[in-house]
Structures are given as C-alpha cells and as structure tokens.
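Pasting a structure here, questions to come.
Up next, chain A:
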Amino acid sequence: MTLTLLAGSSITAGYGDLVAIKDVSVDLGEGNLLGVVGPNGAGKSTLLRALAGVIPVRAGTVSWEGRDINALSADKRARLGISMVQEGRRLFPSLSVQENLMLGAYHASPAERQERRDQVVEMFPPLGPIMDRSASVLSGGEQQMVAVGRAWMSKPRCLLIDEPSLGLAPIIVDEIYKALPVLQSAGVSIVLVEQEVGRVLRIADRIVVLHEGTVMHDGPAEDFRDRPDALREAYLGIAPGGKG
Partner candidate 1 sequence: MKKSPIYRKRALALAVFSSVGVLLAGCGGGTAGAGADTVSVGLLEPLSGPFADNGKQARLGAELCAKQINDDGGIEALDGATIELEVQDTGAAAPAQVANQLQNLIQQNELSAVIGAWASSYTLAASTVAEQAKVPMVTESFASEITARNYRYIFKVPASAELMGEMAVDSVLELAEQQQYEIDEAAVVADNTSAATVSANAAADQLESKGVNVSTKEFFTPGLTEGESLALKVLSSEPDLIFVQGALSDMALLQKAFRNHGYRGPLLGAGSGFVATDYAKTVGPAANGTFSSAGWNWDLPGEEAKKFAEDFTKANPEFDFPGQEAGEDCAAIYIIAAALEEAGSTDPEAVREALSTIEISSGPATILAPDAVAFDDAGNLENTSPVIVQWQDGQPVTVAPEKIASADPIPFEE
Partner candidate 2 sequence: MNLLLQVVVSGTLLAAVYYVLSLGLNIILGVLDIVNFAHGAMIIMGSYTTFYLHRYTGLSPWLLILVDMVLVGALGAVLYLAYLRFTVESPLVRMFALIGFSSVVVAAILAMSGSNFRTVQVGYGTIDILGLPVRVSQLIAFGFALLLGTLTILWLNHTKVGVAIRAVTDDRVALRLCGVNDQRLSLLAFTVGAALAGAAGGVIATYVTFGPDSGLSFAIIAFAVVILGGLGDFAGAAIASFIVATTQTFVTVYWSSALINTTLFLLVLLVLVLRPRGLLGRGRL
C-alpha cells in the first residue's frame, strides 16, 4: 500500500449559493496517477481547485501527508509542492514564454531555475525556439506545453491537471499525454481531470468518477482499462440528458 500524499476527505465546496461538490473523498497515493472523470458540471474542476486551495472547502478536510492544510492559501500549498495546471492553461499573456516558465520556479535559485527550464525544453522540444515569444500569441498546444512546463518548474511533488486535452488537436494531446508518465517516473504524483475517459484509463493507476458533485465510483484503473465503454456506460447511463 502506498502512502497517501494528498487527500480530500468528505469535502464540500462551491461558489456562492451553488454547492459544486458534496462530501467528496479522494486520495492520491505517493507516485500515483489518479484520474478523475465525469461529465461536464460534475464538479471535477471544483475538486481540483479545493485541493489546490484556490477556493476554500466548506466542510471536510484537505490534507497533505496526513496534515490538515485547510488553512493554507494556494501560494503556501504551492510551496509545499502542490502544483496545478488550470483549465484553459491560464498563462500570463503579458509575459514571454521564458518569463512564464521562470515564474513557475519563483522560489528556486537562478541556477536551479535554469536547470529546470532546460528540462522543460527537453520534455517539450517545440518550446525551445519560442522562449522569447509573448505568451499571448501561442497556439493552444504551445500554451498547454508552457502550462505543464510552468507547473514542472516548481519541482512539484504533486501535480493537479485540469482538462489538458480541452480544445486541442489529438496529435497535440498525444504529445502532452506522453509527458505525464515521464513526470510520474520522476516522482511526481498526479491528479488528472478529464471528461474523456479513454486516454485517462490508459495511464491512470486509480480512477474516480464524479457525478453531480458526488463520487460514483472509485477504484483501480485496471478494472476498466480494457473496456472504457463499460466505464462510460456506467456514468453516462446514470447521466441521462447529460452533455452527451
């Protein structure tokens, strides 16, 4: 049994009057890749944001290595080693690619920063020649590479990735997905949120299905690895009139 790195136990969170997730428990084992799938509006992004500290939890506990971190702000959690790639990439459009990456390693020494920058280029070779380009003019794929790269720059122990394939051509998505096992083998634990289950099942260790803010299924990914349709049916079936 692996040690639990990041866990949410019975957490409830939302925005204003809306409760987006209710009584959700997940845990991410050290070195694991946890896939979180579910239809649009199931509360996947909310779960990630609550784990990262972008929004507060209204009930329940987020813990890091067994320690309650509910009171820690997002920047403090980032410094613990929790890094997040938000949906839509969310780069800093005023800054260049290089500057975007460097901000990822804000607290590192200049030498470390340089070293990790080189690792990012190794991971995503297309970024090499466009380091000085403004982030506001990048293609979607380039943006996603910078976003994942920026998260890597902070030398995270845990990476939360929200819908990396959204709006990208399949060939680019392949590129991104190839990087994830590399990150995992470098010791990073990953929570990967996707709407599409196929790719996630192929690389995840564990899979959680969210529906209408609650956990519908939580189990080893290998149960469904060879039959993603079964999983799809499992939650599409209980989501009549869902996104479809």
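Here is the rule we go by: contacts are C-beta pairs under 8 Å (C-beta built on N, C-alpha and C of every residue); 3 or more make two chains touch, one makes a residue touch a chain; residues count from 1.
As a selection rule, all candidates are chains of the complex that A comes from, given by their letters.
Owing to the predicted nature of the structure, the values given are computational and were not obtained by experimental measurement.
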Of all the listed options 1 or 2, chain A is touched in this complex by number 2
For a test of understanding, state which residues of chain A touch candidate 2 in their complex under the given definition. 52-54, 73-76, 78-79, 83-84, 86, 90-95, 99, 102-104, 106-107, 150-151, 154
